[in-house]
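Contents: one structure, followed by commentary.
Note that one protein chain is taken out, while the other chains of the complex remain in position.
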Amino acid sequence: MSQDIALDTASTPPAASQRLKLPSSVWLGILAIAASILVPGALGNQYWTYTFTLVTLYIVVAIMQNMLISEAGQMSFGQGAVFGIAAVTAAVMTGLHGQPFWLSAIGGVGAGLVLGALFAAPALRVQGYYLGFVTLSAALVFPQLLIAFDSITGGVNGVPAFVMSLATPVYGSITPLSILAVLFAAFALLFHAVLPHTVLGRRMIIVSNSPEAAQALGIHPGTIRSIAFLIAAFGTAIAGVLYVPLVGFVGPTAFRVDFSIFFFLAVIVGGQGKLLGPIIGVWLLHLVPNVFLADFSHYRLLIYGVVALAVMLAFPDGVVGTLSKWITSRRSGSEKVTVSLHDALRKDDELAASPAPRPEDGAALIEVREARKSFGNAVALGGASLSVKEGTIHGLVGPNGSGKTSMLNTISGFMPLDSGKVELFGRNVTRLAPWRRTRMGVGRTFQTPRIFDRLSIWENVQIGREGFGRAGGENGLAKLGSLAARWRRQDPSLLPHGQRRLLEILRVMESDARVILLDEPAGGLSPEERADLAYLLVYFRDKLGKTILLVEHDLRMVWNVADEITVMETGTVAASGMPEEIKSNPKVRALFTGGGDA
Amino acid sequence: MKLTRRIFAALVATAMGAVAPALAQSDEPIKLGAFVPVTGAGALGEASLVAVELAVKQINEAGGIAGRQVQMTVADYQTDPTIGVGEANRLVHQVGIDMAVGPTYSQVTLAVLPLLSAAQIPSINVSGSSTITPAAGPYSFSMLPNAETQARAMVDNAASQFGAKKVAIFSDNGAQAKTAVAEIQKVLEEKGIELTGIQEYNYNSKDLTPQLLALRSGEPDAILLFTSTGDDTANVLLSRAQLNWDVNISGSYGVSLATQALAAGGPELFKNVIALNYAGFTYCKADGKPQKAIDLVEAVRAYKPGSADRYPMNFLALFYDSVFILKAAVEGNGGDTSGPAVAKWIVENISSFDGVNKGLAASAESHFLVGPEALSVVKPDTIDEYGIQERAGC
Partner (left out) sequence: MSIDELALILVRGLGQGAIYALIGMSFNIVVNSSGILNFANGALLVLAGVLAYFILPATPDWTIWILAAVGIAACLFVFVSLQGVLTLFPLKSSVEQHSWLITTMAISVILSAGIHLYGGSLAFRVPSILPPVSVFGLSTPSAYFLLMALAVFWFVVIRWFHQKTFTGLAMSAIAQDLDAAKVAGISVKRIQLVAFGISGLVLATTGFVGAPVINISADTGIGYLLSGFTALVIGGLGSNLGAMVGGALVGVISMFAAYRFGGIYQDTVTMGLLIAVLMLRPEGIFGLAAARKV
């Protein structure tokens, strides 16, 4: 958050202050939850108070699950086990060992956090449905282990545990517990609403959408995933602890594998990523079979299956998801969105007037020696060497498949070498993880731009500063600040491909990376935009002293801006030198004449 | 308070489209809650539901309980204590039941008893855990033999019939079985009988040879077998036959459900097998067959002709009798359905109850109505078309 503040003072006019406006759906959700418990509670209806208090605890778990799926991109089918272990721990401590409830609650949450951390461990290694399956396994085995370790857990007959202070009604059938549940759910909902607008939330979104981009922004994906799992475990475990005084009993068959899957399905049915999704999902999936169909025990499952099928056919993005899509599509005339370098830097900058002195023979910031890498029979790099001097623009050209992107990947750390050496800023980084190299001061863009549609255009630029851990400050494009107010509201999914590329370039320029690697930045740009881009590259070299390695097919542009050029061919360096020297090289001539775009 | 609650309950019931009965207090029906796991519990849940339905139907046709009709509400607790407590809340606070039968799962019974006790609702459960004491449920009685009782009988049978010094335990993974296995281990230790192995299987698993193979390597004199359904009994015995292993088996009441095994493999499957059955389903040739059991089976067949054959009738009878015990208690009290009154009557008069199961007993210390003498040793393959078997010790 401190970075947001720094950003405000540095580059945002006070008029476009960054006060967070929460969507009205949050308040609607809190109101619905509060009403569902407090109205029957005030009327003294114990059954509905009980049912909705339980359902509200489930909603919290589903909100955490929603956060895990939508922001952090983690498939967990094991949240029921986290809930269960917290409940069992708390129940055993109060019910069997007579500990006070507050202490048992701490114990329960602690146990939940331990299991959450265990789930995070495989998430460092596997992703997607594979991760889902690992967590599902834990959920499958969990009740069996409860029974196997019956000397600790009370075994198959479970543990009765009453907490009278929480379960005694204060008005009608409203208990302190039901009030706690309302407050807790409101907090969880607010948390989920605020999260995407925080640094942590944005990092989760980046990691889930593109772990590579995250690394290129200096973010360690494993850390972010672990934090997400721990937050989810924290909320889920509190819900599990509150379950104990509510139900008054904890038994192993309450936490079977279908209990874990339930939360995942509730998020999907309600609408993944939607704030109100978990509420609708849990209400539908719990109340329909267990309350509304309670009197049709024989046909309960059949009707349930048909209802679930019908809901998904009618609402393929979940109930809330499909409805909100429908509402958005009915709103006419969305604003046309463009990103232009022209706006970002008006040419009244005194660049041309006073070119900064640049070192003619600066130290080599990037040094690649004899890099070799092959995938089976395919050779990506066959002993290529490259040296990029400080304060220069270095062009890397060559036909398709010649190893240009492989070279970039080697430098930024995405492609570990079979043999050879990579040095950055004079330090051997051959075995260093990409995110660590980023933190040394290496930024990059990708051939397919990594733009995050969940974030606004402005946030897509802003993450460049955050990822590095330091604000861009005066190093950045001061002019960009004036665009913040407009870009903050705009959705990047409407941008054409070339513009997405520009956005990513702006992002890397905004970071305070000293070395910038650009992978075909001009692809898809118009001639005017290319000119702007060329201008920008020079600006960054001359005004801000950045070092740029440029992979590009637009040879004209490379020739105009590059101080040095390296030509690659089949994984090796064919030629390297000043543009004038290179021009006479026959291989380069072949490149020029070989194909318009080559 | 109670009135507002009733009014609200009626309002909600109407809102949900249900019909709210607005009858005068005197001829209002007696509301009976049936805790049965219709889904998720194998054949047991279905059989218990049919038992309660049939009993209620017969009672209503004969004029009800103390002149009032019985209205039954099913609570499908899905073998899950969370759902169980929710359903208990619904039955107690929403439906307003006067009495209840079930549950079968001990952990669900333990979970719902506090609610039933607080509302002074009398109930007959069919759970066997020893932790279900009169203190936990002062107005609740159990129609399942205490797990310890059954365990003791199984061990005694293995020792007396087969002279077993070393035994192995084989059971399904249901809650009843797990409770029983824990008790069996205690009894074995107490009697100094060696335990050579414990194995478990999932309901409805066909191939149990690896488990039996593992047990075989311990070379036991007998296996103590706890099954809950006739299907599982058949699976165990077929697997034993495939191993050509004719080890002695002392079985639980589930092993006496021999119909499926006889159909799948014939009487030779039951070589060296004895089992327990409820005395009401056993006879000695000299005395003739028990008429109550025959009547019940015929009534079930008339009521559910398509599916009657797959119900474990001896288990079904426990639920069936439970409803009649409540009827007897309420009528014995002059129509009082309150928990304390019903409990008092049962403790004092249960021995006079004449149902499918007889010889029931209760005391202030134990609410398990079925004692050791209500269980008999049988040769399962003597089963007749009613599920009635000859006693071993005639």
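Going in written order, the chains are labelled A and B, and every chain counts its residues from 1.
In this text, contacts are C-beta pairs under 8 Å (C-beta built on N, C-alpha and C of every residue); 3 or more make two chains touch, one makes a residue touch a chain.
What you see is a predicted model, and the numbers here were worked out from it, not measured in a lab.
Only one of B:K57, B:K166, B:K289 or B:R310 touches the chain withheld from this view, namely B:R310.
Here one chain is not drawn; of B:L213, B:C284, B:A302 or B:C394, the residue touching it is B:L213.
Per the touch definition above, the residue from B:Y105, B:Y201 or B:F226 contacting the chain not shown is B:Y201. Between the chain not shown and the residues A:V170, A:L309, A:A363 or A:M578, the one that touches is A:L309. Interface residues of subunit A facing the missing partner chain: 122, 125-127, 129-130, 133-134, 137-138, 140-141, 144-145, 147-148, 212, 265, 268-269, 272, 298-299, 301-302, 304-306, 308-309, 311-318, 405, 409, 414, 446-447.
Panel shows subunit B; residues 39-43, 45-46, 173, 198-207, 209-211, 213-214, 217, 229, 231, 234-235, 241-244, 260, 263-264, 307, 310 of it touch the chain omitted from the view.
Definition applied: only the chains that are shown with their structure count from here on.
Taking each chain's centre as the average of its CA atoms, subunit A and subunit B sit 53 Å apart. By the touch rule above, subunit A contacts subunit B in their complex via residues 43-48, 50-51, 54, 147, 150, 155-158, 160, 162, 243, 247-254, 256, 290-292, 294-295, 297-298, 300-301. On the subunit B side of its complex with subunit A, the touching residues are 1, 4-5, 8-9, 12, 16, 18, 36, 38-39, 49, 73-76, 79-83, 85-87, 89-90, 92-94, 105-108, 110-111, 114, 129, 131, 136, 175, 178-179, 182.
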